[in-house]
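Once you've had a glance at the structure underneath, I'll fire off some questions.
Every protein chain except one is present and positioned as in the full complex.
For clarity, chains are labelled A and B in written order, and residue numbers in each chain start from 1.
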Amino acid sequence: MTVHNSLILPLVTFHDVGMVVSLLAIAAGLIWLFIRSLKGMEVDRRIIFLFIFAAVAAPLLFPFTFSEKATPVVKALFNKVESLPPGSHVLLSYDFDPAMAPEVQPMANAFTRHCLEKGHKVIYMCLFATGQGQFEETMRDVIAPEFPDKVDGVDYVNLGYKAGNEGVLNVIVTDFEKMFPTDVNTVPYDSIEVFKGIKSCKDLDLIISIGGGRPGIKEWVLFVGDQADVPIATGVAAVVAPQLYPYYPKQLLGLLGGIKGAAEYESELVRNYPRFKDSPTPGLKMMGPQTLAHMVIMSFIVIGNIIFFTQRRRERKS
Amino acid sequence: MKRQVPLFITFFVGTLLILSVFIPPMENLGENFTLFFDIIAVFAFFLGGGNLLRVHFKKLSKKKRDWQYSIVTICGFFFMLAAGLFKIGNPGDIASSVTAEGSLFQTIYTNMFVPLGSTMYALLGFFVASASYRAFRAKNREATILLIAAFIILLGRTPFGTMLTVWIPDSMSIAQIPNLAIWIMNSFNLAGQRAILIGIGLGVVSMSLRLILGVERTYLGDDSA
Partner (left out) sequence: MTSLIASDHKYDDGDKIDLAWVPSIDDLPRDGLVTAYKIYRITNDGAPVEIAELTPGANSFRDEDRELDSTYSYYVATMSDGPTVESNRTAPMQTEREWLNLDRKFMFLVALILGGAIIYFIETARRGKKLFVRRIAGLEAVDEAIGRATEMGRPILFIPGIHDMDDVQTLAAITILGRVAGQVAEYETKIRMPVARSLVMTAARETIKAAYQTAGHPDAYSDEMVNYVTDEQFGYVAAVDGIMVREKPATVFLLGAFFAESLILAETGNSIGAIQIAGTARPAQLPFFIAACDFTLIGEELFAASAYLSGEPKQLGSLKGQDVGKMIAMIVILIGVLAVTLGDGWGIQVMADLANTLKMIFSGS
């Protein structure tokens, strides 16, 4: 006699129980606040903080993920990387710091994965001093474990950080070597194979700036994209994305905004390259906390309005 | 004289940079002046570091309130400086990257700097909630429109937005919440952003001309224009 596996496995796991209990706790708390709001009682900001903490922590402790479908702005960038012939030169600029990293590092890792898988030559640099440290994260989490056969200097190169903000761009738009005579490991420009046939940004096939601050994508568009006529795309923190829409699609061929953008790119990557099925997808994982946090914020906006109308009615009566 | 020299430099360099946009032989001037600024800014690092140390040593010597924290600042400053300058624990030689994996600098960066920076940034999540709770109230017609738009955008950025309106046929796809959110971003938000950007652009031109012509001198500490 054979016993089906599912019959001997517990029907409900600890993970499910944890998720349901935490969701119920958050919902119950919100209902209590709704009832209080009907009496016109304001909510202390520390209570709001507590709810946000619970809404972010619960999906991290008991993860649940949603499937994502790439929106046209994300799809445009994915298709561009996909359509470039192997050996094309793609520049990834790490224009962010650790604080922005949770939102944009998943994008940087996904771009690296995609470009190296397609056989593109990737040039890394940064306009933020801290970007150099963030590249090491990509090196440790993506390049070393997933692409052990890729050689530094041949398949990719890290130029590191140069102070000077848009001044750096002003120079590399005509001459890379003038600003970067060596890479971070002090290998001279002429000896780096990646730079064969590359004199300036004008010779690149695609530039992707990852970040959201200044210097960042706006400077890339103004000083390089518009001047050198090179396709430029970006991955930025969600808060910056709205102000970049004026540049899409003419000056920016694609745009990833916040965790959602990262999640969409990751899902597209996994869909097209099943070998990345087991690779980390922090973007997709973080959509759970983001979704729940959005729901909690919306609930507080509703509560705030109930309080406002209740108080106004009372004031009118009195 | 103390005011005239900077005013002359501002006028001269400002005019030169404007002309360099239209005169090809002067095109490299902008690039060169940016490099000059960077060289000056590098020296300013010493100025900043020196000031920081002066303030904290003074606090320490006078045992001002919370002087104990100054010890942490001073020790942290010199420790990080030494780790980067002498490339302590760097797997390569002195010429290798300061952030090479395994170096003390990179270890401190990854294990202290990154979590501390992320913690401060994460406060934003909490403050967004408390600010939204206070600000998004339907006090008048404009505030109500803002409230509705915020609601649609928030919902549109989550999978719930898709789930709620998945029943709407594709022929009416504009009514699906994620598409509605994109429509608001691409039309109303875009128009508003562009208007603000045009205003800012003109503001920058006007401000720059005031500075170049010496009409605005407050930044030099001179009130008499």
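As a working rule, a contact is a pair of C-beta atoms (placed from the backbone, for glycine too) under 8 Å apart; a residue touches a chain by one contact, two chains touch by 3 or more.
Please read all numbers here as calculations on a predicted model, not as lab measurements.
The residue touching the chain not shown here, chosen from A:Asp97, A:Glu136, A:Asp155 or A:Glu268, is A:Asp97. For the chain missing from the display, the contacting residue among B:Ala95, B:Ala175 or B:Leu209 is B:Leu209, taking the whole complex into account. Contacts to the hidden chain, counted on chain B, fall at residues 18, 21-25, 27-28, 37, 40-41, 44-45, 47-48, 51-52, 55, 116-117, 120-121, 123-124, 127-128, 130-132, 134-135, 193, 196-200, 202-211, 213, 215-216, 218-223, 225.
For chain A, the residues touching the absent chain in the complete assembly are 45, 85, 87-89, 97, 99-100, 165, 174-175, 196-197, 199-200, 202-203, 205, 212-214, 226, 237, 239-240, 242-243.
The rule we apply is simple: only the chains that are shown with their structure count from here on.
Inter-chain spacing, taken between the CA centroids of chain A and chain B, is 18 Å. Chain A contributes residues 43, 45, 48-49, 51-53, 56, 66-68, 71, 97-102, 130, 132-133, 135-137, 139-140, 158, 160, 163-167, 170-171, 184-186, 238, 242-243, 245-246, 258, 260, 287, 290-291, 293-298, 300-301, 303-305, 308-309 to its touches with chain B in the complex. Those residues of chain B that touch chain A in the complex are listed here as 30-31, 34-35, 37-38, 41-42, 92, 95-101, 106, 109-110, 113-115, 117-118, 120-121, 125-126, 128-130, 132-134, 136-139, 147, 150-151, 154-155, 157-160, 178, 182, 185-186, 189-190, 193-194, 197.
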